[in-house]
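Let me begin by presenting the structure, written as structure tokens, before commenting on it.
In this view, the complex is presented without one of its protein chains, the others remaining in place.
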């Protein structure tokens, strides 16, 4: 999606917007590529007009491979490029997003649009990441996502899913039944699950008989979904839009309870913090890193992502490692 | 609609967009209000989210009255605020617009949305302007527009219609039949018709047996549609995106053939030139001005509108009169 | 006034200024209109040149009604549109304002300029807000303000006054006598008085025999001025230009001592915080709200106003209510 | 003065202004210093507040010496720093300036403010340039200017005067008598007079019995004012705000009629073109150049000044010489 | 190189620079990739610091493949990323560039840095484009370039060379001998040569016994260098920095004299016009197009490149074709 950002202004009073690209699953892949140097391919759809070409250019600038993107004919009515207007918040003022992704080319993707066996052809792909936002756009995107996860698993590709529930998806799902069953189906196909306490107790319905803590909920999840290897959650206490207490928690089937150092963060723009965290975790695991190191790397990546405008983690791996080590941010000249 | 404008950049390579409000029929009303000082009410619909509130603020800033605007609930899926990405062009490079108005609140207006008798209650309204862009969005907007014109005429309100055909409307109208019949119905209900040669020969099917000139076509129109009093057209020869030959032509049932002075224009942003022209014509006629003066005022208003960024005519009435008189643009200090 | 704001730069080194509209009494009305949806009319004067038209457009954009504004002829020497250059401050660096409002059309208003009986004609006005800044511009503006308050009271309109003393007004009032008598006259005509401890002990000369606390001072005020119903003060401890402790205190003749929750605020631009506070109080009382709720609403409105650039409260009523309830600023998407 | 410039926007719709310094007489000195490398001192007055310090910094950046500037106490009411809002115009749209210099420190200068003998102490000054804008601000500035010219002449310093009449000066001079006598007094004290046909026929009342051409008018001037050595005028035909025909004409008591090459100019911002022209003339004569070369240099300097935003000539002497030679503007890399 | 561009300001007075990527040979490849859709790889070197990563991101955004770029260690002294400060010019004011590429990583490339056989491995490359700017940086870059051309020819890859002489290269080549021999060596290895009249008569020493016209010079070149198949030149008459007469000429060994339509161009930023022209020619020939069509496509591509800020051709192939066909730039909406 194209993010339109009024920087320190608010959407309702702005006269100028900076644009960048964003979107939960993409943000993860972008950071894995740009920051950690792992080749990444994006699977989505755009309309072939100047706005679509702007999106392509923004994505290409990060080094993500766009060859698998599907281009829709701009002459056909009823399909658009997805947008979001998002302002960052400050102090007591919360970040606000106006999602404008209905009828987007991505939201209208269906089961026949990707050739999954080709995507996961031997040697082509090592990890497949997807999530609840894309799956929540429509029953078709949900089905498409589950197909992809099945195909990935069949090909021996590691899978991860970020549930990432928010009010602007599953908008027509009045009683939450579709969201719940979709989330369960996603988790059942994931090696690594990114899910906060709200995701776990909400759509997944966990928590009965526990103290509601992340370790207890994650233990329930590992019990209920034997396919899952690791559960990861960001744990954020919003003191203000400009100040968050932040850490990352995890439960690994082999390594047990995991946790990063605690951060008391100055926040410039929190959007994308969770995605950068997932990127740090995935990039570490992809390289055979230890789950505890992955959690620490994810926490640092997420913390850094919240220090720049836009959704993205703009940093290099050495900076992430420096933050992860707890070294203070002294000037480098 | 919200116009997103990359100024001297192109949409596909921009990283920043200036926003302003635009839209054919609105642009006319805005200029009538801001430049010529006539109170104007806007009839449209917006979604009540920060983007809608941004639109409201932009419209209010011009002094146009927004009390009749219908606000849609942002929690209901399937309805958006309309946008357009538009770049101005330069030299051999043409202006480019990416209209993103599908599923907009305005495009989904229907026959029951406005209380026409109240709109045209005695003493409330002197003129009603609408056009082919709005009517072309859907069969419902067409019906709504015709209802409004009928109600206006019944109430003794002067009506005007700008046909303003362009590829991005009537997109699903494969053989043009719907466009043609809609345009005919609009013209049949208009006292003043704004229609270029392409409108007249295209959707209205005029021109058979003529030399294709505007006077000939306009004569045919007056013959075929006895309700119409005046036909007005901008006549533009695009030497480059930065240079236009420009004049305004007219045919009045009483005053005969009308024509403005010829302009050799430097153009900064041509978008909205035709709308400002219509505003100059309407404002003059509203005040009981002579049709020839109206044409000259419209030509000057259109010329001035093309000297500023954005769709709008940013000027005052004295400046329009100065340009209409042919006085050169000497510095005023 | 037109505010020229160098954003994160300083006036003395800036090469670009963002403009917005500001001015104590106006800011209150603007927030009452834009944020709380109450129709508001502005009474002031501008010079009819492009700067005046810029001011008009900025005010209109907020929905405030400008029909009562007096326009001065630009050809007459000696009258200007008022400006202020204001920078926001940061950390140990204080906000700085350079007021350039001398000889402004507003500052030259006199007793004959407004037709007070018409302004307060039955059914036209429910509340009249004014303050010490405008009254302090000259003996004439003081007299005009008192006339307005008298007329309002006579018409049964609720009145409020924000004393809002600052060095840039009453500049020629060497011994403070004029300021003191003007402030007393204002208070004597107000139902609701906004006055901090400095106002109360300074120009109003209260505090003798008390502990100097707001409740003690406000009690003295209610004793001395039986016409006043409620006294309200913001209570701000400036830890740095970027961090304020903030709360709002009140004393109501019926409800006694009032107080909002305490805020530990990150501040982007403190200018206008007090005005937004007054707007929150007035809007609540106008709707028949409880004084304690008014204080809480005012505190939240003021807090939010300090999170955006410019003087204004850029927010909607739901956001103010969210802040007033103490809910943390979690992202809304 | 501080120029506030909305660049390609208009004052009435801008939300951002770029600032630079400007003012007729200053512009001349600035170009003489920055472009032609001659040390220049500025004689004016500013208020010592951040706006005054901004002006100082802008002037210093050009290398002009500000040590003689008089600083006014900001605590004293009734004195300001002068401003002007100026937009550049485009095509049929004229440049517009809103002068806001009333009550400025400069406009309130009087006869006792400068120590003319010290200014023109032996060896300190070679040329004194002033003009009708400053002299026209008040009877006091007129007297001060004449004193300066007298002192300069007495000290053997060359003097030049740019009449530069415009509606925003001598605003209270209803019948033009004060302007006329002031202009005559200025000319009587000048070695070099910059005066267009409008200046010569207007306030100076020349032209009777002539064909109204510049050579005829200038001849009359040399006849009437035997102190004057050279008269110079820019001759501009405004085809549009973006296109001027431009040349410079002169009449020298020794060399006779002078004239530059003809230019068909693309104009970005015409403000300051005449000032840069004067600078080119003065700098050439100061170095003992030939009057015809001075005219050619002035024409090129003026032409270049109109190719950049702001009042100033931003160029170096080699560029001026290249333009003066008629060489086309080929890229230099 | 990183281009720092003050937009409508001048370098010497700017306070803000927009950055983009540029460089003669790269610009050609970028347009071939972005506009005409042909995969392109870039061979250069950058220092691995944030400025180098900025360059990488700018190049990636165009879709050009950076995998062959050599990254230098930032800890090693003496090597930098190349920059240029370039302003666009306007009217009589010429474009100005300050090249700051000395000691750049690219300028320090040598013969061992690229593995030419691998670059031209079978099936990997169809066309190799290079030029006189890169070859002129040092004797080492010249040798490296000739090696590459030899290897390309050996592998059956088509080669093209743009001589593109300018004062900022071969700076230490006092008598021009090195430039002359290098240019000859380049031409001897090129299938397609881009060389204007100045290149042909200057460093290549052609023209003796001819009328100095492009066809005569190009004929001499084809006679002297039997390896060359086609010579192409832009033919530009600079009426002002904002207005060029423009066309493209060619001589093909098989097709004879070629020439595009004539353009009377409004120019926003001429830098890169010649590179875009080369891209249009190469892309057409690569697809087996006719040389005359290639010339026409090149002329249109060059014309369009001069309508946007920056070095680059920002357009799509349909726009180039539209311009090549002579269709006027009517708004597309």
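In order of appearance the chains are A, B, C, D and E, and numbering begins at 1 in each one.
We take it that contacts are C-beta pairs under 8 Å (C-beta built on N, C-alpha and C of every residue); 3 or more make two chains touch, one makes a residue touch a chain.
Remember, predicted model here, so these are calculated numbers, not experimental data.
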| item | value |
| --- | --- |
| Contact with the hidden chain (one of C:4, C:158, C:218 or C:241) | C:241 |
| From A:45, A:267, A:282 or A:297, residue that would touch the chain that is not displayed | A:267 |
| Touch criterion as defined above, residue of D:63, D:110, D:139 or D:156 at the omitted chain | D:63 |
| Missing-partner contacts on chain D, residue numbers | 53, 56-58, 60-63, 316 |
| Residues belonging to chain A that touch the chain removed from view | 7, 263, 265-268, 300, 303-304, 306-309, 312, 314-315, 319, 322-323, 328-333 |
| For chain E, the residues touching the chain missing from this view | 4, 10-20, 49-51, 53-54, 57, 75, 77-78, 80-81, 83, 85, 87, 96, 98, 100, 102-103, 171-172 |
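The criterion applied here is as follows: only the chains that are shown with their structure count from here on.
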| item | value |
| --- | --- |
| Chain pair, B-C or C-D, that carries the greater number of C-beta contacts | C-D |
| Duplicate of the B-E contact set - from A-C, A-B or A-E, the pair where over half of the pairs recur | A-C |
| Angle of the C-alpha superposing rotation, chain A to chain C, to the nearest 5 degrees | 120 |
| Rounded Å distance, chain C centre to chain E centre (Cα mean) | 61 |
| Chain A residues counted as touching two or more neighbouring chains | 10, 12-13, 15, 53, 57, 96 |
